[in-house]
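Here it is: the structure, laid out below.
With one protein chain removed, the remaining protein chains of the complex are shown where they sit.
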Amino acid sequence: MSIAATFEIEYLQYLDPEGKPVRKDFPEFTRDLDHMVELYKLMVSTRVFDTKSIALQRTGKLGTYASCLGHEAAHVGIGSAMRREDVLAPSYREYGAQLYRGVQPREVYLYWGGDERGNDFQNAPKHDFAWSVPIGTQCLHAAGAALAFKIRGEQRVAVCTIGDGGSSKGDFYGAINIAGAQNLPLVAVIVNNQWAISVPRRIQTGAKTLAQKGLAAGLFAIQVDGNDIIAVRKAMDDALARARSGQGGTVIEAVTYRLGDHTTADDARRYRSEAEVKEAWTRDPVKRLRAWLESKKAWDAKKEEAWKAECEAWMDEEVNAYLKTRAQPVEAMFDYLYAELPADLAQQREQAIALERGH
Amino acid sequence: MSIAATFEIEYLQYLDPEGKPVRKDFPEFTRDLDHMVELYKLMVSTRVFDTKSIALQRTGKLGTYASCLGHEAAHVGIGSAMRREDVLAPSYREYGAQLYRGVQPREVYLYWGGDERGNDFQNAPKHDFAWSVPIGTQCLHAAGAALAFKIRGEQRVAVCTIGDGGSSKGDFYGAINIAGAQNLPLVAVIVNNQWAISVPRRIQTGAKTLAQKGLAAGLFAIQVDGNDIIAVRKAMDDALARARSGQGGTVIEAVTYRLGDHTTADDARRYRSEAEVKEAWTRDPVKRLRAWLESKKAWDAKKEEAWKAECEAWMDEEVNAYLKTRAQPVEAMFDYLYAELPADLAQQREQAIALERGH
Amino acid sequence: MAQVTLIEAVTMALAHEMARDPSVVVLGEDVGVNGGVFRATVGLQEKFGELRVIDTPLDETTIAGVTVGLAAQGMKPVAEAQFEGFIYPMMEQIACHAARMRNRTRGRLSVPAVWRAPWGGGIHAPEHHSEANEHLFTNIPGLRVVLPSSPSRAYGLLLAAIRDPDPVIFFEPKRIYRQYKEEVPDDGEALPLDVCFVLRDGTDVTLVTWGAQVKETLEAADALAAEGISAEVIDVATLKPLDFDTIHESVKKTGRCVIVHEAPRTAGFGAEIAARLAEQAMYDLLAPVERVTGYDTHIPLFRLEMKYLPSVERIVAAAKRTLAAS
Partner (left out) sequence: MAQVTLIEAVTMALAHEMARDPSVVVLGEDVGVNGGVFRATVGLQEKFGELRVIDTPLDETTIAGVTVGLAAQGMKPVAEAQFEGFIYPMMEQIACHAARMRNRTRGRLSVPAVWRAPWGGGIHAPEHHSEANEHLFTNIPGLRVVLPSSPSRAYGLLLAAIRDPDPVIFFEPKRIYRQYKEEVPDDGEALPLDVCFVLRDGTDVTLVTWGAQVKETLEAADALAAEGISAEVIDVATLKPLDFDTIHESVKKTGRCVIVHEAPRTAGFGAEIAARLAEQAMYDLLAPVERVTGYDTHIPLFRLEMKYLPSVERIVAAAKRTLAAS
């Protein structure tokens, strides 16, 4: 038998669910415990932020909200590995990555609160893409960004995130395919949280791993424990370095679990068992990193309490800022549509304003 | 290092370009030399048909035509392995498969001659799909057909063909993905003829083989020498048997070469060297099978001559039938649009007829 | 007889037709165990099994193409686009295959499929969940485009859509999914797919609309009645093929026409109705045609969306303008 090609998909993990090392060769960055604490702190603040968001929604102060509960290692792992000049093209729940890059909680609230200004990031890189609701489409934006970097000879990388469900969409395939064909600096991270709303991973595809989808495009492909931030971060570091130096793109599958409902409009009890969710909690990424940090004496209950209090205060401030934001005037729906408003639209704008003023 | 998955892509070939066996374990069906001669004859008639088509186009009797020159082993290999009750969803140049299934040359001429009736196959299975011009879309039709078979519990298989270029389109990915997810009886054959109009295989994707795209969907995947009909047929037989018995779908990459222009509207000299084409002729699939059959004393120059003459006569008859076909009346554009013509369209139909009659 | 909401009527029609015709299957994202994100397919998988109620991978192109394949091979698929805003990847299959298969093959193959999608704004939904994009399909030959506006019409029109031998785009006005209940007998009676419904007789002005906007339009008619103005209200229901006769008859009587829809104005389907009036009803019109529509902007995120959607106030004002003009 003649063999045309062979492939291997590596599975990368450093910490077991209890935060115990499963291998010895820890990456260099883990030696910097201050940095590891920083990562942990952002995972915690992401979770505090998320809890606050859901509370806001439940009390009618937010529209539908997509929680990130359980994805903290994956998201912070992604965001923390990137440089500011890199471009992030997220879908809709990667707050951990976005907060790291400077997106403000108040902006997230604005967006899910029905106000476009949430997408006008003030502190995050201006070039980062906004949330992308149409599944998969953001992958192609990242590919386009990566192509722009290649054309301009910039040492920047475009990163997109996509769900297990989203990795079924043609856009994902198109993005990794052009990345392979054009050798683009693209890192595509499949955040496999086992569910696409109510559709489980097993109904989504017959592929054994989602990482192997990268093989279809000739990219580097790796599967990591998405609840182990060290694994996520290491895979990201490697992928970013390769991409930055012109060695091509990578597909990373981060295996994690969506601990919450799909969004606040969803009720996951309809389609999955509480036992499954309970079991998934044993792999909680926050708990895991905390255990490891505590084993290194880099963290303790007191610090935990202090940091949580700080986060609460931060979020309260953000919520206040959000709630105080004055509504946009009616003409806002016209004013950002084109760089310059066409004449017939200017007329409609006047009408809308007149109507608003009671004619 | 922990390995999540490993894969191998087999390359299958029985005959070398000179028609010499490259391995011993020939498939059972090759013992039936009458059948092998039958396959050869259809490859030859396909080529005669193709030549005739181009001549028709050059003399203004056909519109744009997509030649199948060089694809005969792949196409006949596909068509001959299928059962009549199976469904074929071709793109636009797989005449070798279609003639085997009963599509008449006159129908091909009608279609490329600008007459929809070419798609109303008279002898071929009524359930076969028509030519599909929008690249990749037919793969999903095949997946849908396969799903219908599964729902109804039928032992039938849906086969789609797609080009190397087409395998970049999201539709192809979607089709193999749902086939894997739903365990559908689908066989997707990538006829890799190295070119998508002017775009070479290397610009199309960074994947080492196109077969490995099947891995993204968890399907069986194999690469075959697409100029070796024995290899194509064997891979098809295996894939069809697996699909028929509920064991799942397959992606077959048949590596061949487009010896002609993309279509008669194309001039391939603009973008590829004559040397490359000349070299590709050394792997001519027709010559190869002939050499093997001659080595088995199953074919000779006299038979060749006689068969070619027969083909010529056949094609002449088909051309005549085509040229004698009376044009459709103007109302034909209305009469097959809906099962029943909506009232406002009936009015337009009357107008068109009146206009045609000079009011 | 059941008292049902519009969405329950959809479920009822699906269940009815699936029980009657084994070739009917439902496919889409989350249509199975979850019963659809709006609960339109709730209970169907339990009743008819996983082979007939199929959770697909997350790819609208796949859903659309598989639907074409199923339909061409003897099934009657009802595909769901989870929201109208996600229907774009389905367009190639709908425009190039569903709408053309019968014509292409001179009747040999056909696509008796339905594409359902929750449609329109006003439910405080996130981005891309509030579009009214029926215009995408109304210029495509070979399709039917249907938009029911009441539980009974949803039931009867969906039955008709499933039974129709040709492809039907079936938009469901999600804002009024649960607005009110109506007695809808589950009697399997389909409604015709080529007529407009006159919801209210009137003599002074004709109000033409479809979908959720029927609500505001009827309220506007009430408001006008209070001022002594008699408005006829027409629910177009099937946009394609358009039953212009019913509209024209009404305008012959009233001489005035206000067209109301929530899609953006320019090249929205209201333009077609106004155009036919300009062609065929010029001598009947006593006043210029009015359109009350969404602005030519994207429907804003939900803080402003109600300012985008046509309001009773805007409809009443337009109707009064037609009366003032003549």
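The first chain written gets the first letter, and so on, giving A, B and C; residue counts start at 1 in each chain.
Keep in mind that, in the parts below, a residue touches a chain if its C-beta (ideal position, glycine included) is under 8 Å from a C-beta of that chain, and two chains touch if they have at least 3 such contacts.
Fair warning: this is a prediction, and the values are worked out from it, not measured in the lab.
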Which of the displayed chains are touched by the chain that has been omitted? A, B, C
For a quick check of understanding: of B:Ile203, B:Ala241 or B:Ala339, which residue touches the chain that isn't displayed? B:Ile203
From the list A:Glu18, A:Asp120 or A:Glu279, pick the residue that touches the absent chain. A:Asp120
Among C:His16, C:Arg104, C:Arg153 or C:His248, exactly one should touch the missing chain; which is it? C:Arg104
To test your reading of the contact rule: which positions on subunit B touch the chain that is missing from view? 63-64, 92, 111-116, 131, 133-136, 163, 165-166, 168-170, 196-199, 203-205, 265-266, 270-271, 327-328, 330, 332-334, 337, 344-345, 348, 352, 355-356
Absent chain, residues of subunit A that touch it: 87, 89, 116-117, 119-121, 126-127, 129-130, 132-134, 137, 139-152, 158, 170-171, 174-175, 177-178, 181-182, 333, 336-340, 342-345
Considering the whole complex rather than only what is displayed, give the residues of subunit C touching the chain that is not shown. 61, 85, 88-89, 91-92, 95-96, 99-100, 103-104, 127-128, 133, 135-136, 138-142, 240, 242, 263-264, 266-275, 277-280, 282-283, 285, 287-291, 295-298
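Here is the rule we use: only the chains that are shown with their structure count from here on.
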Geometric centre distance via CA averages, subunit C-subunit A, whole Å: 36
Between subunit A and subunit B, what's the gap in Å when you average each chain's C-alpha atoms? 43
Averaging only over C-alpha atoms, locate the centres of subunit B and subunit C and give their separation in whole Å. 40
Enumerate the residues of subunit A that touch no fewer than two other chains. 168-170, 203-205
Hunt down the residues of subunit C that sit against at least two other chains at once, touch-wise. 57, 59, 61-62, 89
